[in-house]
Each structure stands twice: as C-alpha cells, then as structure tokens.
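Got a structure here, written out as structure tokens. Questions coming.
A single protein chain has been omitted from the complex, and every remaining protein chain is retained in its original position.
== chain A ==
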C-alpha cells in the first residue's frame, strides 16, 4: 500500500455522507504552471506523429499504425451531416497533441512531482486509493504521473499499467487486441486518437480471477490549448471479473480543450467487465470519445457512464455481443447545463443467439442545456432469442431546455423481443415550491429533484462514486441558479 500525504486542501468526496455535505466552488477549476520537457507544438502533421513516436520510443508497428491513422483522420470529413455543427468549431491547429514532463509514472505518491501530487490530492485520488481501490493510475496531460496496483492484486496475475508500458512489456496480449474492437477508421476521432494516443490504461485479468475492488484511472488536463488522447484496453480472460472506474476534470480555460479517448474492452467467455465513468469536464472541453466492448459467450460488458460538464460530449458506448448468451448494458446519466450539449447514447450489436442488451439513459437539461440520445440496436435476421430493453428518460428544468431522442432499433426476424420506452418530464415550479416551503434553497430543491430522478441509476455506481455524483449535481445546480 502507498503512503499518501496527510494534508488535504479541500474537503473530500468520500468523507461526505450526504448530498449536500460539501460546498466547493468548483471541483477541478485550478491549474499549475506548465513545466513540459516534451511539447509536440501546435497542430497535427506527420511530424507530430513522429515526434510522439520518438518521445515514447514506439516500436515500428505502432509508428506505422499512427501514420495510417493520421491519413484516415485527415481524409475523413466531420460527421456534421447528423451531428452538431459545433464540431466545425474545433480548430485542430490550435491544440498541442503531446505534453509531458518526461518522467516515468511513479509507484509512490511521495515520488510524484509536488504540483501533480497536489492536483490529485485536491481531487481526492490518494484518499480514495487508500479507502477502496485495488489500483490507481493518474494521468496528467499526456502521460501517467502515478501508477500503482496493490500487491495482492498483482500477485493474482492482474496487469494494470499505462498503455505505453502495456505495449512494451506485454506485446503478446496487447497486440492481439489493440485496435481490434474499434477500428481506426470507425470515426474521425477514433482515427485522431489512433494517430496521437498516449496514456490510458492497459489491463489484463487472468482466467478465473475476480478483482474484488475497482481499478481506477483519473485523467487530468492541466495545460491550455491541449488535447488529451488516452487509449485504454481491458482484457478480462475467461471467467474473470473486473470493475474499472475513470474520472476526468480540467480547469476552465479561455480557449477550448479537446479530449478524445478510445476505450476497447474484451470480455472472454464468462467474463464480466464493468466500466464506470464519472466525468466532470469544464464547459469548454470538446469530449469526443469512442468506447466499445466485445462480449464473448456468457460474458457481460456493462458501461456505467455519467457525463457532467463539457461544451460538447459525443459518446455512444457500445457492446458487440459476439458469443451466445452474452449481455451488454449501458447505464447512462447526462447533465447538460446552459452552454452544454450532451450527445450520448448506446450502440448494441447482437451477433449471436440468446444475447441480451439493456440500455437505460437518463438526461437532465437545465436552462439552455441540450441533451440528445442516440441509440442503435442491431439484431440480424439469422439470430434467435435476442432481447433488448431500451429506456430513455429526460428531465427538463425550465422551458428553454432541449432534448431529442433518436432511437434506431433495427431488428430483423421475429424471434426476438425488444422493448422501448421513453419519457420526458419537467421539474415543475410546484415541485420546487413544495421543497422550498420545507426550507430548501432553490438550488437544493433542484438538486434533490435531479438526484431523485437518477436515484435508481445512481445505485448502479459504487457507493463512493454515487456520493461524488450527488456532489457534482449539487455544484451544477448551485451554479445554474446563480
């Protein structure tokens, strides 16, 4: 176990017992001066790609992989025919694609540079690690600053390292699955990530091993005019189980920030992967993430996804149910405040008999905030016994709010069962009046209403994360009432 520092500048989420226990002005809005040894400079060309490959000491096949991806990225148009035009406001020349201080990830917080340590202290990571995590990776801009797995877990043969280390030290597993779940050309942003990726986690869980505590990664953007492109690959071998959680924050900069991750999950026969995200981006982050898992026979892939903040989030976690009786789930919560667009959903591809998918999405739109749900469920004709359940509920807080639902359920054949429900509700002024009459402030009344709306989904999060979730909602509500 790691000895974490004893002092904390801010109260900490896991100390909270209730939703309104802590008041912090903002979760992640602070920054430290840059001291980068490696800076790829502005814009993206093949030189950028070589720079990154050189700094990281990539093997040739990765360098080639990056160059191919760059070409695809450059050739592929923005998906603005169906997606928001705001994508056109991303100025790729105004970002830096790789920033690092050139240090290797540390195994002990004591060895992590002071400012980086302070950052993660404020975000509560070492504390969480001590309390309930099996391992932590903390990424600062492009590279992991800290990475550690508890001895008991690594002794079981579990590998939990950053992607660079994964590809260098475990090429036989890494190469077999890397880029296989999400092809480079899946979309413009998966291609971009493939060209410049750095950081992210590589996890391998051996057959039959059930990792009892979650592994966590935290992605922190510290520098302005920067893009973060982590790449995560998780392989759960036969009959194993793992829960992975990620948190993300960035300070509020004047300029926009880009975060574009690719996450690939592979659940072998009978394995179970749960992937939990609680992101709390500041409101100028373009968050364009591709996440997909393959579930083999009797395997389960479950995405639990909570999107708070960002200027634009586009994220549709998917599961390809490749083996019989495989199960895919997406549980998502999106909160769009004024000036934000949460464009989220799920992609469920049934590719074997008796596979089951479940999508539950809840969105909250506040003020001018906009939520979009895009779902895709595909069940081909030659299969039998497939089931899908899709529920999407939207909650609107004040009349300017905007919500759209685009469910696309393509079910061929008649040997399947699908169910789709959608609802839109309002937090009425009478509800707020009722709560305020009992003494709650307007912000507290809205928070309580929103927390009530997502209550059944919040239970899906590990306890510590549902506390964090409630706290983030409180902060959002406080901010929106002013």
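By definition in this document, a contact is a pair of C-beta atoms (placed from the backbone, for glycine too) under 8 Å apart; a residue touches a chain by one contact, two chains touch by 3 or more; residues count from 1.
The criterion applied here is as follows: contacts and distances are computed from a predicted model.
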If you had to name the missing chain as UniProt does, which of "ABC transporter ATP-binding protein", "Glycolate oxidase iron-sulfur subunit", "Electron transfer flavoprotein subunit beta" or "Formate dehydrogenase gamma subunit" would it be? "ABC transporter ATP-binding protein"
Touch with the omitted chain, as defined above, among A:167, A:181 or A:435: A:435
Mind listing the chain A residues that contact the chain we can't see here? 17-21, 23, 428-431, 433-442, 444-445, 448-449, 451-456
